[in-house]
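Removed: one protein chain of the complex. Kept in place: all other protein chains.
First chain written, first letter: the chains are A and B, and each begins at residue 1.
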Amino acid sequence: MVTVRLATPLRKFSDGKPEITASGRTVREVLENIEKEKPGFLEKVIENGEIRQFINIFHNNEDVRFKKGLDTEVQEDDVISILPAVSGG
Amino acid sequence: METLDLRGEKCPDTFVYTKIKAEEMGYAGGGELKVIVDYPPAVESIPRSLEEEGKGYRVREIKKLDERTYEIYIEVPKFEE
Partner (left out) sequence: MNLNEIKRYSRQLILPDFGTKQQLRLKQAKVAVTGAGGLGCPASTYLALAGVGEIHLFDFDRVELSNLNRQFLYTPGLEGRLKAEAAAERLMEINPEIRVEAVCEKITYDNAFELLKGYSAIVDGTDNFAVRYAVNDAAAVLKVPLFHGAALMYEGRAMSIIPGETACFRCVFPEPPPAGMVPTCREAGILGSVVGMVGAIQATEAIRYLAGLEIGLKNSLLIINAETMSFDKVKVQRRADCTACGERFVPKPVEEVCTVESVQEDG
């Protein structure tokens, strides 16, 4: 299982919790497995197979855009963070 | 039924007062709460914010009184503790 940290604006997909666990061999599989539990999640994060412009996905604290994107492989106990920009101050 | 008249209030204060009143009612055994607002965005945001609270609130009905004024009827469950 990997730990998935969801930024505050995405908390409705984790029942308000800051992190959830999910399984999968790649970032894409992990996201798809969350979608099975929480329908509507994937379209908030992905559009036409790409990560949305206003979303960042970090795998072990590195931006997956600079790795293999959604095909980045994940291992047991890895951490994925999903973040849109926030603006409050 | 309890009534909360929030005419003249805006978001997020409309929600602040609704949340506090609903919690008071929930701890006192639950019941029905009528909230009156004259700030149209609150008609959408109060029910949505209440749902996100995850306390089992149910918005039974929303009545439009005039261009700006609405009544929101909320069923407040009895809270556990």
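By definition in this document, contacts are C-beta pairs under 8 Å (C-beta built on N, C-alpha and C of every residue); 3 or more make two chains touch, one makes a residue touch a chain.
Keep in mind that what you see is a predicted model, and the values were worked out from it rather than measured.
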Of B:Asp5, B:Glu24 or B:Glu52, the residue touching the omitted chain is B:Glu52
For subunit A, residues touching the missing partner are 5, 7-9, 18-19, 44, 53-54, 56, 58, 61-63, 66, 79, 81, 83-89
Positions on subunit B contacted by the hidden chain, ascending: 10-16, 41, 44-46, 48-49, 52-53
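Methods note: only the chains that are shown with their structure count from here on.
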Could you tell me the distance, in whole angstrom, between the mean C-alpha positions of subunit A and subunit B? 33
Using the touch definition from the top, list the residues of subunit A that touch subunit B in their complex. 12, 15-16
Give the list of subunit B residues in touch with subunit A in this complex. 52, 54
